[in-house]
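As you look at this complex, bear in mind that one protein chain is not there, while each of the others sits in place.
Now for chain A:
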Amino acid sequence: MTYIGAELMISPLGKTTEENRTAMTANRSGISLIADAGFDHQNLFLSKMTDLDGPGKFTRLIIQAVEAIRNEMDDAVLLSERTIFVISSTKGDPEQINDPFNAPVSAVQQKFNLANRPLVISSACISGIVAINTAHHLIHAKLYDHAVVIGCDVLSDFVVYGFQSLFAIGDTPCKPFDAARNGISIGEGCGAVVISASENIFKNAPLQLLAGTTANDANHISGPSRTGEGLFRSVKKTMEKNGIAADELDFISAHGTATVFNDEMESIAFDRLGMSTIPLNSLKGYFGHTLGAAGIIETAASMQMIRNGILFKSLGFQEQGTSKALNIVSGNTVANPETILKTASGFGGGNASLILRSL
């Protein structure tokens, strides 16, 4: 069995998991109108950590995450030769445009004197789920015993202008799956989880990780498949591989970016999977789309749902806006979710999924 625990969220909603959970329980959003953020100096709705300023913020956020997470596990794990760090990021340090990953990774390795070079996964918006699955595979293959998985992306003109150029940024805080949705709110933040073959390294009891698969849409590099083929295949394989049937899923933490095409694609894929009645949310209304951090932050939030017996409202959703119906959670719900499916989809046609389960 593979265990997952020590989840951490750092976002505009707070620097600790507790602060983030409290904000989500109150349905508070990290998204705000940021002045002069756009290419033509437009004000844009972004999920920005307004106190995160100055140079090197990408590296500082990761170091902050490691310092928090080390208190949640056995002291020996951090420096063990049997521990691998997996870092998920789409853009790395935007200040080091010609080599965005290597200097920050070296800085983190040196700062904590890590035994192994951290592995960087950069597979667009599915990076976080791919990183968690990869960590599981490395442990399952007995190459390592533990993995610290950290997802981080920070806001930059680069990313904001890029999504603006695609007309993908919404003119309100994002409204995933809603009829009036019209685009993404880009965000920044950092998430972390610890994955281990051992149950005993965690200060608080871990959950079970049922690692999943990725599947490509083979359709378009920047637009989702009309049939949801890649997401359909990824989820189907993840379920089969773990021997889980749709009626065993208590909840789906979907990707839900709030673009017209992405959310429509997800509704088609979940309908094809026979999952349209399973309660579902998108957490983008709380955190915005944090790109390479999204899969980890949202996995951490899903773990908090299992631990605290609550389904967080899909913030921003009011009225069904997809051709296939979904059971979107329109208000916080007291429940006892034991098994949660987490999915992600992204540029390059990638789709990824995994399952979390209470012990």
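Some observations on this one:
Heads up, the rule we're going with is that a contact is a pair of C-beta atoms (placed from the backbone, for glycine too) under 8 Å apart; a residue touches a chain by one contact, two chains touch by 3 or more; residues count from 1.
Convention: contacts and distances are computed from a predicted model.
Missing from the rendering is one chain, named in UniProt as "3-oxoacyl-ACP synthase" (options: "dihydrouracil dehydrogenase (NAD(+))", "3-oxoacyl-ACP synthase", "RsbT antagonist protein RsbS" or "Cobalamin biosynthesis protein CbiM"). Here one chain is not drawn; of A:8, A:31, A:46 or A:130, the residue touching it is A:130. If you put the hidden chain back, the residue from A:213, A:259, A:282 or A:299 that touches it is A:213. The chain not shown here is touched by just one of A:98, A:113, A:200 or A:323, and that residue is A:98. By the touch rule set out above, chain A reaches the unshown chain at residues 39, 90-92, 97-102, 105-106, 117, 119-124, 130, 134, 137-138, 140-141, 143, 157-158, 161-166, 213-222, 229-230, 233, 237, 241, 347-350.
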